[in-house]
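Removed from the display is one protein chain of the complex; every other protein chain stays in position.
The block that comes next holds subunit A.
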Amino acid sequence: NPYAGLVSHLRASWLSGKTRPMEYRMAQLEALGRFLDDKKQEILEATELDMGKPSFEAFFSEILLCKNELNITLNNLYHWMKDEHVNKNLVMQLDSAFIRKDPYGVVLIIAPWNYPIHLFLVPLIGAIAAGNCVIVKPSEISKNTERLVAETLSCYLDSDCFAVVTGGVPETTRLLENKFDYIFFTGIPPVGRIVMAAAAKHLTPVTLELGGKNPCYVSDTCDVTNVARRVAWGRFFNAGQTCVAPDYLLCTLEMQEKLMPALREAITEFFGPNPQESPDFGRMVSDKQFQRIRALLGSGRVAIGGQTDEAERYIAPTVLADVLPSDPAMQEEIFGPILPIVVVANMDEAIDFINARPRPLAVYAFSCDSKVVNQVLERTSSGGFCGNDTLMHVTLTSLPFGGIGNSSLGKYHGKFTFDTFSHHRGCLHRSMGLEALNAPRYPPYTQQKLGLLTAAFEVKRRGTCTLL
């Protein structure tokens, strides 16, 4: 077991209690802030090399959003760490009942390649804030970022308590043989199953942030220009390699006709007449991904885009019209810059279409009629929902970010990350006195004692008489 030494080293640090004091955690978090500031340029360069990530996007997702999470955590850690006192019943008035937030111990964070800094750093912030020791396993696919993290993160964090492990599938498999106290995984469902099965052997709790096909319904009553911009922005951000990107559009034939010129307009506005030359449009992360996504272009008909360049792993911002449910583009999460449009007769058909499929990470609905937006919300199920925009619900840290069913298990962002990495321990501190109050609970058991217990412990419906 090649990682046994590392894991026991971290476990020993954990048992020493080093990560418990708030001051320690704040210092480590502040160091992470310095990492983001000092290495900003390197991060922009590495992610550009890895997937042509435009600097603007990289700054927004890898630096800005991460710093927000850091600041929210630093500002609130004191409150989050405090014992939460709860209501007590009659017999416990002199006692203290509270929830203590205990760290789990040694936790593992496995990150994917598409937002390679953000998707390990945001969980890491919560794990450190909660007082754990952490092993981070960045993705080997975004290899430039992986190298940057492996080489520089240890300069900022306490190496007794935090480590970076690199490698691919064989290394991750060996790593998962060890016992961790929590595992946080972001990636695809098949690997999620493997991670959870490995965790089951040690009874390790997990958070799995997975994915799916996020539907986007556009009703007939809407501002076509604005819809086109917001959908195009969400779809083509990071060249489509976003777990909450709108995966496919559902609308009527008339709306498809109206949307097409608006989408073309938005794409030109964003990326110019030749997106391959725009510094603001990314590339596919690997040859494997490029080939997989290119194969989906045969679905429906190419209405916008469709050009590819294998040498650059470039796929143009593409919209496919008249796509059928049986087409290849509708069989898997696209995770690329292709937006298929599936025509439906009306909103009810769109809702049925969505509900016939596995529950996605996000559902989007666009309409000027708020009743339509609410209908789609109430009659579907998904991790999260955004009405009249895309992606934005995941930038608000007071909202929990997670999925349901195949799209995920657990949630995080903001305080939810801290809570994910804490064990909420129910604590009751009683007084040694007032032993007489305990008398009704002791044997010998009698009906009279039962009556007293009932009076002391029961919850009555409001409005009922509480006469004994």
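A few points about this structure:
As a working rule, contacts are C-beta pairs under 8 Å (C-beta built on N, C-alpha and C of every residue); 3 or more make two chains touch, one makes a residue touch a chain; residues count from 1.
Rule of thumb we're sticking to: contacts and distances are computed from a predicted model.
For the chain that does not appear here, its UniProt entry gives the protein name "Aldehyde dehydrogenase family 3 member A2", which is one of "Aldehyde dehydrogenase family 3 member A2", "Mitochondrial inner membrane protease subunit 2", "AP complex subunit sigma" or "WD repeat domain 63".
Interface note: of A:Met196, A:Met260 or A:Val302, the residue touching the hidden chain in the full complex is A:Met196. Touch with the chain omitted from the figure is made, among A:Pro2, A:Pro261 or A:Pro279, by A:Pro279. Residues of subunit A in touch with the missing chain: 15, 17, 20, 54-57, 59-60, 64, 86-89, 92, 97, 99-100, 102, 104-105, 181, 189, 192-193, 196-197, 199-201, 203, 205, 208, 210, 222-223, 225-227, 229-230, 233, 269-272, 278-281, 366-368, 370, 373, 377, 381-389, 392-402, 404-406, 409-411, 423-432, 435, 438, 441-447, 449-450, 453-454, 457-462.
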